[in-house]
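The other protein chains are all here in position, but one chain of the complex has been omitted.
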Amino acid sequence: MLQYSLKRLLQGLVTVWFIATATFFAMHLVPGDPLTSDKAVTPDIRANLEAKYGLDKPLFTQYTIYLGNIVRGDFGISFTQKNREVNDIIREHFPVSATLGLLAILFAALGGVLWGALTALFRNRLPDIIIMFLVILGISVPSFVMAALAQLSLVNINSMFGVTVLPVGGWGTVAHMIAPSLVLGLGTMAYLTRLMRSSMLEIVNSDFVRTAKAKGLPATRIFSKHQLRNASLPVITVLGPAIASITTGGFVVELVFAIPGLGRYFVQAVQQLDYTVIMGTTVFYGAFLVFMVIAVDLVYGLIDPRVRLK
Amino acid sequence: MTDVVVDESSFVRAAGRQLLLYAFLTIVGFALIMFLLDAAARLAGSNTGSTNAVDVATKSITLALAEEPPQLDSTRTTDQISGMVLGHIMEGLLRDDAQGNIVGGVAESWEMDGNGALFHLRSDASWSDGQPVTAQDFVFSWRTVVNPATASEYAFIMFFVKNGEAINQGKLPITDLGVEAIDERTLKVTFERPLTFFEKVVTFKTFLPIREDFFQQTNGRYGADADEMLYNGPFRITSWVHGASLRLDKNEHYWRRNEVRLNTIHFGYITSDANATLNFFKDGKIAQTGLSPETLSVGLEQRWNINQFQDGGVFFIEFNHRPGRLTQNLNLRKAMQLVNDPGELVNKVTKIPGYLPGSSLFPTYLDGVKDKFRREHPAPEIVPDVAAARHHLELARQELKLDKWPALTLLSGDNPISNLQAEYYQAVFKDKLGLDVKIDKQIFKQRLAKMTSGEFDLVMAGWGPDYEDLLTYGDLFASWNLNNRGRYASDEYDALVRTAQNSTDQTVRVAAFARMQELLNEDVVILPNYEKGAAYVTHKQLKGVVRRVIGSDPDYTYAWVDGAAE
Partner (left out) sequence: MSQVLPPLSAADLAPVAVEQVAEVLTRPSLSYWQDAWIRLKANRRALISLWIVIALLLFTLLGPLLWTVDPSLQDLDQLSQPPGVDRTAILVLPYIPWHGESLDDPKDSTTDRLHIVGAADSQAVRLRWNHDLAAVGGYRIYRNIFPIGVEQAYGLPLVMSIRETWFEDRLDLKPRPYFYTVISLNELGEQVGEAQTIEVSLQRVITIEEARKRGLIKAGASPAIGTAVEIKLHPLGTDYLGRDLLARLMHGAQVSLFIGIVAPFLYVLMGVAYGAVAGFLGGAVDGLMMRFADFVVALPFLLFMILFKIMFGIGPGESGILPMLVAMIILSWPGTARLVRGQILQIREEGYIGASRLLGAKTPYLVMRHMIPNTMGVILVTLTFAVPSAIFTEAFLSFIGMGVAPPTPSWGSMCNEGIKTMLTTPHELIFPALLISITVLAFNLLGDGLRDALDARMRSRE
């Protein structure tokens, strides 16, 4: 197991290096640069700016300088937030996105497993139909509509009760976390419900369940130990990348609820062509994603003894 | 093969009970996690605070910012939000009062003629650490602005001061800048060329003072955090949680502190989503927010106190005058001019209150000789005339020797309003002239890149004023100006700009601007769209907020909380 983990970590590092390189060159290929602004600057000022930020050097030189800096842990200073180091940006804002994302995943996973099992159990009856209807709504309504509607409902609820039931925005206390993480997790919850239902239905008809029933095992034991556990396997497979994508995709929710997360920086950096922030966040997220995948693979191997990890 | 012996429905019931048990355990588990998280968050202390919009007892207000101020180092600031924050925490030689007049700030009195100015600083102006603001502080900061190593994008505004441009190009040392501290409280400024409106220029944020010893000890981190700045304005930053909130408290060392009636300004939310800030306002969490045409009815329904103001931006469609472009042909431009109906655009398409239909490059709020420029020299009124437009179009087609008109490109950004306009104009040109106009949508930086390289026929453009004089708009289409993206070049226009730059007689200058306005119309350099405005709502208990076209906007330094208002 240890050897396997080490091997995977090494592969992960190589993957991250590829990601960084591809992004670096893609970034420079796109027209425009962080120094172009609405009010044009004179060629002299422009030359000064380029010299200051090292953008006047040939591309490959910039690349090697940048790689050298990353190895030392220096991601540079943001071009748009002119006095903040990228390290600080990631360090201060990632925990917020992570908390939001983890809570969202928790909602999504637990909710998905529960609803999915429920619909599989009561297949084609009322609970199934209601939940399926909600799932359809959940995936066909885009996240920005959900977030806006959620916030609007909160405002109305607050005014109805005359007191702040839940804050409509901002960050800091647990109360601030509930609404945004629910909204963020909804899409994934719908997906996991569907997935869970599908795999539960397969298991319900499978041989080992029939055997268990024939053996006379108690229903609860069959349900929890055999059905739920096996049906959850695909859900776990999805969880790894889902965690990564939710943590990065929180952009809309962070915007609507005024949450100081990393997602906003990630998106705005591309629009502003803020080279250092693009590179910093991409490398960081890349590493995070790779790590998540490794973790999930290890967990998978632990849960399902049949899957041999080489 | 018969099915299993176990009764199916009893299985389902048992399984259902099991699920219920799991659901219950999950909820309990959640509550536990929430509790733990709450405790952890309190320890971390990154609470943005659940303050209300207006607190009468503590004389504090809560507001939202559209984004985190990117640059609080006044020598390098370029954007509006940083400018607004700086306007509250710093003060320059002169300031704008509540009525918009220019009065003394750090400078108590001053003398000025066409060649230079002498400022006498007041004795009680001090920094937030108690030390007095001296003339050397201005000399240091102004020199830092033009220093090529600083690479300040707004260095050009210092070119009004003698040798500013030469220093910025590296031709002279920074000590040659035309600013000198005669003594601790006297500042002498020499102009590059004769100037009448330096008062209007020096209120700009780039001219703010910075104390040299403090700046050096921040080691390049000046402006990065609350404790990496020294304040001489009505407020100081007491807490800055990046990306989340900014808290300003009253500066007890400010010389006018007895007139400042707010104790705290808390920027508790940072988001650019207008719907979100509207929700915060509705929830009673912030004291001011903007209104869009869609949310206007919400404001009316809630009986909010709605206000409106012109924010000074002038928006237009710019033509590409480079050789080889179809739009270089005057008749084509005239055809488009005759189907341009800014009234329809403003009243039916954008529908934002405060937008004035555009008729000139020069906006309505700028002064002429004695009255507003646009009253003394009204803009030419173009009445849309489709028949005449088609006639010009036909002339253009013959001049360009075309059988059929090819498609033209209209470059647009990712701003929803400019997209709306672009779609509207596409239909207008198609409908009335039969021209096929393709919309080229680009994101911000790519749009700028294309504008600079000239890859467009028409582009949705705009301009905001840097200082309160007609020249900030007038020189836009001088052939040497890099912001003249369409590369319009006219010797007569250039000569007029030089007159306006070099003359000290306002009558002569205004006459030059009047002729510029005529030329822009005759040569159809641009198609005016509108002068931008905005509608906004304010909390009933917040009074005295000043909105400005130029200068820090909004300005809360003259505001107060009125507990009696209901």
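Per-chain residue numbering starts at 1, and chain names A and B are given in the order in which the chains are listed.
We adopt the following convention: a residue touches a chain if its C-beta (ideal position, glycine included) is under 8 Å from a C-beta of that chain, and two chains touch if they have at least 3 such contacts.
Please read all numbers here as calculations on a predicted model, not as lab measurements.
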Listed residues A:L67, A:L102 or A:L201, member touching the removed chain: A:L201
Candidate in contact with the missing chain, chosen from A:V30, A:L59 or A:L302: A:V30
Residue of B:T175, B:Q216 or B:S297 in touch with the missing chain, whole complex considered: B:S297
Interface with the undisplayed chain - residues on subunit A: 11-12, 14-16, 18-19, 22-23, 26-27, 29-31, 132, 135-137, 139-142, 144-145, 148, 152, 190-191, 194-195, 198-199, 201-202, 205-206, 233-234, 237-238, 241, 244-245, 266-267, 270-271, 278, 281-282, 285-286, 289-290, 293, 300, 304, 306-308, 310
Residues in subunit B touching the chain absent from view: 1, 292-301, 303-309, 343-344, 346-349, 351, 353, 381, 407, 409, 411, 414, 416, 419-420, 422-424, 426-427, 431, 437-443, 446, 535
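Note that in this section only the chains that are shown with their structure count from here on.
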Residues on subunit A engaged by subunit B in the complex (per definition of touch): 30-34, 36-42, 44-45, 48-49, 51-52, 80-84, 88-89, 92-93, 99, 106, 110, 114, 117-118, 121-122, 148, 151-152, 154-155, 158-159, 164, 167-174, 176-178, 210, 213-214, 216, 218-220, 222-224, 227, 255-258, 260-261, 264-265, 271-273
Sites on subunit B touched by subunit A in the complex: 4-6, 10-12, 14-19, 22-23, 26, 30, 33-35, 37-38, 41-42, 46-50, 64, 68, 70-73, 76, 78, 148-153, 155-156, 168-170, 221-225, 228, 241-244, 268-273, 275-276, 279-280, 282-283, 285, 414, 443-446, 448-450, 452, 481-483, 485
